[in-house]
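In this view, the complex is presented without one of its protein chains, the others remaining in place.
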Amino acid sequence: MSEPLIFERSSPGRSAYAQRPAAAADFSAIPEALRRKTPPLMPEVSELQAVRHYTRLSKRNFSIDTHFYPLGSCTMKYNPRACNTLAMLPEFLARHPLAPMSHSQGFLACMYDLQEILKDVTGMAGVSLTPMAGAQGEFAGVAMIRAYHRARGDSARTEILVPDAAHGTNPATATMMGYTTREIPTNSEGDVDIEALRAAVGPHTAGIMLTNPSTLGVFERRIKQIAGIVHDAGGLLYYDGANLNAILGKVRPGDMGFDVIHMNLHKTFSTPHGGGGPGAGAVGVSQRMLPFMPIPIVGKATSPPPLAGEGQGGGASGEAASFRWLDERDLPQSIGRLSTFMGNAGVLIRAYIYARMLGRDGMQRVAEYATLNANYLMASLRDKGFDLAFPGRRASHEFIITLKRQKQQIELSATDVAKRLLDYGFHAPTVYFPLLVPECLLIEPTETEDKQTLDLFVDALVAIWAEARRDIKYVKGAPYTMPVRRLDDVRAARQLDIRYQPKP
Amino acid sequence: MSEPLIFERSSPGRSAYAQRPAAAADFSAIPEALRRKTPPLMPEVSELQAVRHYTRLSKRNFSIDTHFYPLGSCTMKYNPRACNTLAMLPEFLARHPLAPMSHSQGFLACMYDLQEILKDVTGMAGVSLTPMAGAQGEFAGVAMIRAYHRARGDSARTEILVPDAAHGTNPATATMMGYTTREIPTNSEGDVDIEALRAAVGPHTAGIMLTNPSTLGVFERRIKQIAGIVHDAGGLLYYDGANLNAILGKVRPGDMGFDVIHMNLHKTFSTPHGGGGPGAGAVGVSQRMLPFMPIPIVGKATSPPPLAGEGQGGGASGEAASFRWLDERDLPQSIGRLSTFMGNAGVLIRAYIYARMLGRDGMQRVAEYATLNANYLMASLRDKGFDLAFPGRRASHEFIITLKRQKQQIELSATDVAKRLLDYGFHAPTVYFPLLVPECLLIEPTETEDKQTLDLFVDALVAIWAEARRDIKYVKGAPYTMPVRRLDDVRAARQLDIRYQPKP
Amino acid sequence: MPFIPHTETDVADMLSAIGAPSFDSLFDEIPAELRCGPLAHVPQRLTEMEVARLMHGRAHQDRHGLSFIGAGAYEHHIPAAVWEITTRGEFYSAYTPYQAEASQGTLQLLYEFQSMMTALTGMDVSNASMYDGASALAESVLMAERSHKAGKRRVVVPRTLHPLYRKVLFALIDAQKIDIVEIPHDASGRTDIGAIEALEAGSFTCLVIPQPNFFGAFEDVDALTNLARAKGAMVIAVVNPVSLALLKPPGEWGATGADIVCGDGQPLGAPLASGGPYFGFLTAKQELVRQMPGRIVGRTVDLDGKPGFTLTLQAREQHIRRSKATSNICTNQGLLVTAATIHMTLLGAEGLARVATASMHGTAELLKLLSDIPGVSRVFDNGGFHETAIVLPRAVAPVLEALAAEYGILGGFDLSADYPELGNALLLCVTETKTHADLRHYAEALAAVLAR
Partner (left out) sequence: MPFIPHTETDVADMLSAIGAPSFDSLFDEIPAELRCGPLAHVPQRLTEMEVARLMHGRAHQDRHGLSFIGAGAYEHHIPAAVWEITTRGEFYSAYTPYQAEASQGTLQLLYEFQSMMTALTGMDVSNASMYDGASALAESVLMAERSHKAGKRRVVVPRTLHPLYRKVLFALIDAQKIDIVEIPHDASGRTDIGAIEALEAGSFTCLVIPQPNFFGAFEDVDALTNLARAKGAMVIAVVNPVSLALLKPPGEWGATGADIVCGDGQPLGAPLASGGPYFGFLTAKQELVRQMPGRIVGRTVDLDGKPGFTLTLQAREQHIRRSKATSNICTNQGLLVTAATIHMTLLGAEGLARVATASMHGTAELLKLLSDIPGVSRVFDNGGFHETAIVLPRAVAPVLEALAAEYGILGGFDLSADYPELGNALLLCVTETKTHADLRHYAEALAAVLAR
C-alpha cells in the first residue's frame, strides 16, 4: 500500500494542539513591511496523523536494525542502542553549547577522553573532534597541509595526488582547498603504481591522500616506501580513515608515516548513519601539524579557564574546572573553526560510549572479525564461481567481485543483482565503486554479522545468478517485493519534481 | 518473508557480551543439592541478532501508530508519545516502590492529583488507583460490595446481576468473589429489561454490574429507575467504566447513582494497550463505600508520615513530606491489598500526563468527538445499506452492525469481513461481542481518528461486501497480504504446541 | 483541542450527515437532569511543553539514592535495547492479538516467552502473564484448588514468604472459603519443616514454597516438595526468575517437581518504577494446562500450511466461559513480557547466571562488611541469594532516616513490623549494579551513624 504525502493528509485549520503555545500568533509585533503575508504551505495534521504517517514511512526503509547491509566502504555495523539511550540523557540534551565551563565538565570529560582514545588508536599526536563528517575531516586535513606549507613559506605546492580508486570526496576536497588533483593509477594487484607515483611527485606536490586498506579492499603493502617518496619530495601524507575498521588495533596510520588523518566515527565507531547522516570526521595529526588543528579542542585546565568570552563560553562559577576549550588564543595558527560550535557533539558522545564498551581488546577484535568475515565471504563467493577483482590478495574488511563476465555473457549487471538482492531481504553491496573495476560489487560484511547471515547472502547471490541464466528479463524487472518497483532515475532528473505543489 | 524463532538463530556459546557482568557464573556458592544441573534452553544470540529479530517481529503487528483500529469496547485511541517519554524519565524509573517518603514526593504528588481528577470526572467520593486492570478493578468493586454488606451483618446477599450484554469479566469477577451470577435480558431497544430486573432483585441481591453506555453502544436511559430498583432491594450498583470515554465530562457515574466504579485508564485515559497490557483499573466509590477501598492510597501528610515500616516505606529524612501512603492503619476496613506494591504505577503516570494535557475542557471534547465519530460512521454505514443492531438509537462512542442478513444470503460472516479488512489496511472491529447480536461488528472509532479515515473505512466495508457478492470464496480466503493467511485455530487447540522444543 | 483531528468543516459535514443539529443533540438520550456541569476540580489543560516541565520537576523531587532495598523489587541493569524496542509503536500501541494474522509479531514473541519461562522453571506450560507476582500466587492457589477437587480447601503458606504477597493472597482468595495456615520460620530463616510434618495428611490442598525466601535464604525445596506430596498436597513454587539461572528449577524439586510455578517477572527487564508495571509469570505441569488462568499462545498453520501463531485454549477465559472461567483476568501485562523476552534474549542463560552470581557475591561481601561493625550482626547464619538480614543495636527506622538524609543511602527494608521476633532487623539487597566502592560506602556510613 502506498503512503500519501503528508500534505495530502492535511486539512485547513487542523493542528497537533498539545504542541503549540496556547496564545495565538501575533503578527502585529512585526513591522508591517517585514510581515509574512501568506502562511507557508505546511501540513495541518493531528498528532496521531503525524505519528502514523512517519511511523509508516519508516517501515518503507531497510536499515541495520532490520536487514544485512553489506555496503562496501560504509561499515554498516550494529549501532549499539546504549549509545543512543545514554547520549539522549536529559542533561546532555539540555546543555547549551555556550554554557559556562562550570556547567560543562561532564561533557568535556567525555570529549577529552575520546581525544585520548583516538590518539592512541591512530598513533597520532593530537586529535580534534570538530569536523562534522569524513569530508569535512578531509577538508580540515588538506587545510592543515596547506597551512603547514604556508607556515614554511612554501607556496609552490599546488597539487594533491590521489589514487584512481579514491573516494570522490578526496578530489572534491582538494579542489575546495584550491589544489589541483592528479590521479595516480592502480596496478593489477590493487596497489598504487609506485613508478607512476615517483613520476608524479615534485616540488609542486602538497601531499597525497590515501586510504589504507584502500577502497579496493586490499592493504597497500608498500606504504612505507610511498611515504618515503612523498616525504622526500616535501609532500605530506593524508590518511582517509574510512577503512579504519579493518586495522583497528593492528596497525596505526601514525606508524605508517601519515601526517594527517580523518576518521569516520560513523563507520568505525559505529554511530548511526541516520539515513544519510550525521557523521563525525575527527582528525588526527602528527607532532609537526599540531599547531594547525581546527578548534575548538578540549584541554586540561592547568590554568584557570578564560573568563566568559566569545566562542565556547567561560567558567562562570568559582569552582575549579578540570577541562576547558582550547581556541584561537591557544592555537593561533589553527586553520580555524569548521562549525558554529564544536561539531556533531551528540555523535561524538555515541562514539565515546561505543569506544568504552569495546575497550582496548575490543578494538583489535573489530579488525579481526571484520577481516575474518570479509575473507570468508570472499572465499565462499569465489568457490561458487564469482570473479574476484583481486584474486591473489587477502581481503581487508571488504572485497570486490566483478560481474564483467556475467554482463558480457547474459547481460546481468551489478544494478540487476543489487535490485534483486532486495527481494531476498538483503541490502545491496556498494555498486560501481571504485570506478576502475567494471560491474563491481564492493562487499563489506562487518564484524557484527554472523556466519549464518553470510551463508544466506551467498545462497542469494548464487540463486540470482541462476535466475538470470534462466530468465534475465525477470531479474531486470526486480525488485518485486519493495514498496515500489525499479525507479526511473532519468525521468527524475529530466522532469524535476523536488517539492510538493498542490494541484491548482 | 517469515521470521525464524529466536531459538533458531541461537548458537552455543554466543552472547550479547556487553550485557552480562564480566565475572563468570559461579555455581559453587549454591549448595550442591540446590544447584541447577543443566542450563535452561534460552537463546544465545548477539545483540544485533536480538535487536534485528525483535524489530522485525514488531513489523508483523498492526498498532494504533500504524493503523486505524476501530475495536469496539477497547477505545484504541492515540497514545500520546509524551506520556511515554515523561513516564520514562530516569528518576521515575529508578524509584524503588519501598523508597522512603523523603524520596517519593514527586511521584506521590502525581498520584494524589490523579486521584482528585478521577474523583471529579466520575463524581465519586474516593478513588484508589491500585487495581492493575479493569478486571481487577471489578474485583475490587465487588469485594467492596461484599465488604459493605458484611459490615452491616447482611450475609443473605449471594447474587450479582449482570445484563446479558455484559463483558465476560463481569460474571467471572462475581464468581471470584463467591457470588452467583444472574443474567438480566436486554430489550429490543438495547436497554435493560426493567420488568425482568424487577423480578430478579430481592434480599439475595448483592448488586448489579452495569456498563453505561452499554456494550451495545447505547446509553441506558432509565438508569435512575434501575438504580432505584436495585437500591430499594438493598443492592448496590457497580459501574463498569470501560465505556467512560463516551460520557467524559457529560454525565458522571456518581450522579447516575452508582456506588462503586472502575475505570479502564488504558482506554479512556489513553495509556497504551501494549499488545495485551498493562492496564490500570482505578476504582471510585461513593461516600458510604470509602472505608472499604483497596490500599494503598495517597493521602496528604497532615500528620508526620509513619516511620519506615512495612508496606510503602516511611519518611527517612527530617524534611516535611506533603504526601504519604494510607494503608491498613488508616483504613482498617479496607478490602486489602491487590498487588505487591501499588499497582501499575507507570501506567498511572501516563494517565496522569494525559489527563493534564486534556484538561477540563478536553475531557468533554473526548466524549463529544468520540460520539460524533461513532454516529457519523453509523449513519454512513446505514446509508450504504448495512444493518444496524439498534437502528432507532443514538450511538454512544460505539455501535453495532449485524451481518445476519449477509450471512443468510451469501454466507458472509463477521469473521470474513474482519479478515478481509486487514488486507485493506484496517484492523477489524470487535466481532461476535456482545454475544446476543448475531454476526455482529462492534465498531468504536474514537475521537482521535479523522473523517477521511472513517470515509475510507466505509469504502472498504462497501468494497468487501461487493467482493463477497462476486466471489464469496475469495473473501473467505482472506487475508492475503498479512505475514500469514487465515490460521487454523482448531488445530492450535487440538495439537497443542505452546513452547519451542528443539527437534531431537 | 488536543488529540482531536476535526476541522470545523468536518464537524459541520458530519453533524449534517448524522442529521444532528449540534454536539449537544448527540447526547439527547441522556436524561437532562443527569448531565454534569464543568469539572471544577480538573485543572485547565497544559501544553506538552508545560506538562514536560511539570514532570521533570516532579521527577527531580523523587530524589535519587544509592539503594539497598530489595524486598520484591530488584534493581538490575536493563539493556538499552530492551525498552527502545519495546516502546516501538507496533508493540506499544497494539491491542491484544485477537486478530492473529495482524498480530504475528506479538504472538511469536509470546510463544518465545512461554518457551523461555518453561525452560527457566523446568515446567511444561506457561501462560502469557499475570498482573504481578503476588496476584500470580493467588491465581496459582485458586488453580490448585480447582484441580484438587477432593478434601478441605486449605493452603499452607510459610511466613518466609514475602509479607506483602501474603496480604495480597489473603485479599484475593478471601471470598473463596479457603483456609490459610501460616508456618513459622526456624532459626536459620527457613520454613519450619517440623510444623508442616505436624499437619495431617489430606488436610491441605497445597503448599507454597518460596525460593529464595523473603530473607534471601534457600529453602530445602526437595524435602518440602516430598513432604507436601506425602501429605497429598500440591506444590506451588514462588521463585525469583534470575535466581533460577543458578538454582535447581522447580520442575526438578523433590521426586516429582512442583505443580505450579509463579513469581514476579520484574527482575527480567522491568525498571523499579515505583512498583509497576511488572508482570506475574505462571508455569505448570502439562496436565494443568486447562486450569491455567490467562492467555496462552500456540503455534499452528495457516490456509497454505505455513506456520503461524494464535491465541489458543481460549475456552478457559472469561470472554468465552464467563462465570465459569479459570479467572477474570483480561488485560494482562503484555508490554512487560515484551521487555522480558528481549531482556532474556540479550542476557541468555549465561548472562542471567552471571547476574545472579554477581548479586550473590555482592550480598555476601556487604554482609561481611556490615557485620564487622560493632553491634551489627547477621540474623541467620546461613548464606542465601541476593538478600540477607542483619540486626542493628538500635531501632531501625531512625538509622535508615539518617543514612538517607545524610549519605543518600537507602539502606534496606525494616523487618521489625513484619517480624518483631527478629528484633531490630533490616533486610538488605545487593545486585550486580553495586560496586565494591558502593558497599564500602554503605559500611562506612552505617558505622558512622551507629557510632554516635
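Going by the order they are written in, the chains are A, B and C; count residues from 1 in each one.
Here is the rule we use: contacts are C-beta pairs under 8 Å (C-beta built on N, C-alpha and C of every residue); 3 or more make two chains touch, one makes a residue touch a chain.
This one's a predicted model, so the numbers in the text were calculated from it and none came from an experiment.
K.L.:
I'd like to know which visible chains would be in contact with the absent chain if the whole complex were considered.
P.N.:
A, B, C
K.L.:
Touching the left-out chain: which of C:A17, C:C36 or C:M49?
P.N.:
C:M49
K.L.:
Out of B:R14, B:H231, B:R382 or B:K404, which is the one that touches the chain we can't see?
P.N.:
In the full complex, the listed residue that touches the missing chain is B:R14.
K.L.:
Even though one chain is hidden, which residues of subunit B still touch it in the full complex?
P.N.:
11-14, 17-22, 45-49, 51, 55, 80-82, 84-86, 90
K.L.:
Considering the entire assembly, which residues of subunit C contact the chain that has been omitted?
P.N.:
Subunit C touches the chain not shown through residues 47-49, 52-53, 77, 79-80, 84, 87-88, 432-433.
The working rule: only the chains that are shown with their structure count from here on.
K.L.:
Out of every possible chain pairing, name the one holding the most C-beta contact pairs.
P.N.:
Summing C-beta contacts for every pairing gives the maximum at B-C.
K.L.:
Return the distance between the CA-based centres of subunit A and subunit B, expressed in whole Å.
P.N.:
47
K.L.:
Taking the mean of the C-alpha atoms as each chain's centre, how many Å separate subunit A from subunit C?
P.N.:
Centres of subunit A and subunit C (C-alpha means) sit 45 Å apart.
K.L.:
Using the average of all C-alpha atoms in each chain as its centre, how far is it in Å between subunit B and subunit C?
P.N.:
The answer is 19 Å.
K.L.:
Which subunit C residues reach two or more other chains?
P.N.:
Residue numbers touching two or more other chains: 1-6, 10, 47-48, 56, 79, 81, 83, 85, 89-90.
K.L.:
Indicate the residues of subunit A shared as contacts by at least two other chains.
P.N.:
Within subunit A, the residues that touch at least two other chains are 11, 14, 18, 46-49, 51, 55, 80-82, 90.
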